[in-house]
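Quick one: structure below, then a few questions.
Yeah, one chain of the complex is gone here, protein chain that is, but the others are all in their spots.
Chain IDs A, B and C follow the sequence of writing; residue 1 opens each chain.
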Amino acid sequence: MKRVVESHLRVRYAETDAQGVVYYANYLVWFEVARVNYLRALGFDFRSLEQQQITVVIAEANCRYLAPARFDDEIAVRAWVEEVRRTSLVFAYAVYNRTSGQRLAEGSTALVFVTLGAQPRPIEIPTALRQALLADPAEGECEEPVVVCKS
Amino acid sequence: MKRVVESHLRVRYAETDAQGVVYYANYLVWFEVARVNYLRALGFDFRSLEQQQITVVIAEANCRYLAPARFDDEIAVRAWVEEVRRTSLVFAYAVYNRTSGQRLAEGSTALVFVTLGAQPRPIEIPTALRQALLADPAEGECEEPVVVCKS
Amino acid sequence: MKRVVESHLRVRYAETDAQGVVYYANYLVWFEVARVNYLRALGFDFRSLEQQQITVVIAEANCRYLAPARFDDEIAVRAWVEEVRRTSLVFAYAVYNRTSGQRLAEGSTALVFVTLGAQPRPIEIPTALRQALLADPAEGECEEPVVVCKS
Partner (left out) sequence: MKRVVESHLRVRYAETDAQGVVYYANYLVWFEVARVNYLRALGFDFRSLEQQQITVVIAEANCRYLAPARFDDEIAVRAWVEEVRRTSLVFAYAVYNRTSGQRLAEGSTALVFVTLGAQPRPIEIPTALRQALLADPAEGECEEPVVVCKS
């Protein structure tokens, strides 16, 4: 059973554009919020990763836009891990309007773990993180979504 | 006794810059989040304002930066009304790191109420909103901050 | 022979993040700059489109990140039309560092032409625009790239 972490946010005026809807690039910002919350829900944060001289870079991002979001809408972004490879991860996302329940967008990002520094090289996902990513959600932990994050 | 509304948010990676701290323009985005929450706490939202063919434009913004905010920091933005004029309002803001309590920034924005449409003209603040803005917080409502908004 | 329009820009500090590189969502902003310049090079702009009660929405966006861009880097974004359908268009993009010539990213966006208004419906691409999109570049017009746009 897959672990899904749901993040809640409210559309900022800054995120809208002259069409009166959320500008398309901002969904990638929301994806970032969602995957940071996902990793935090697992007990990991990017700061501790960087103390191990490891960081994460985005290799690919995709988004399909199904319906617009507007200023002040309450949004849910669900994130889950689609694939765990040796040095990379694929997160998938679905964005909803929390009031109507309508699905607004869906997408994915591929992340590569790399060494910190001027010449980053791919590096294996740290073992503790890999195990946490692959572990089934705990009994009772997972009526989807597992965790709701205010952010 | 003044009404203070506090908004909570977490620094997004998108909000940081190459110095590793929150980019200076993003404090104005946080101010917007804070004043929208302030007005919502009073029972007003921009959508209903626009149904009255009224909107709000920013006439001035100021920010003093005292200490940096970093990725993943938990932030509080306190907002209050500094001045209520005939067609305009001044909001003041103070930004804090919620963990350390450190004050990170302070600022203000002047807002002007204008008619919707191609040739906006200043218009008086709607009476109900003016009264709500000027009313003292209810008994017991106001141990500062009045309202904490997750956003 | 395909028409390629190249847009030049310089990385803003606002576009970087705490890793010291351009934040991944900002490539979609650059894609927007590039496709607006492409259409302008063809003699079309979004304003005149909206006067015909037509607008364009993004249905899908994809980006592959090959190498980072940094503050102050001079960037070229090449845009071309990959596909012209009845009510939609696919633009493709390639992003380069102008100094090193290194390819930094590549991507695509699918755009749908819709009616302006509260209930947008897909609408055929206006004939004049379709013809311009499908026309071969004029003789001599097209040593790739056709047009260099400062923006």
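The rule is simple: contacts are C-beta pairs under 8 Å (C-beta built on N, C-alpha and C of every residue); 3 or more make two chains touch, one makes a residue touch a chain.
Computed from a predicted model, the values in this text were never measured in an experiment.
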Touching the absent chain when the full complex is considered, from A:D17, A:D45, A:E83 or A:E124
A:D17
Where B:N62, B:T87 or B:Q131 are the choices, the one touching the absent chain is B:N62
Could you pull out which residues of subunit C are in touch with the chain that's been left out?
8-10, 12-14, 29, 32-33, 36, 45-47, 71-72, 150-151
Provide the residue numbers of subunit A that touch the chain removed from this figure.
13-14, 16-18, 20-21, 23, 25, 70-71
Considering the whole complex, not just the chains shown, which residues of subunit B touch the missing one?
19, 24-26, 28-29, 32, 55, 57-65, 68, 109
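The working rule: only the chains that are shown with their structure count from here on.
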Centre-to-centre distance between subunit C and subunit A (centres being mean Cα positions), rounded to whole Å
26
Which integer distance in Å separates the CA centroid of subunit B from that of subunit C?
35
Which residues does subunit B have that touch at least 2 chains other than itself?
13-14, 71
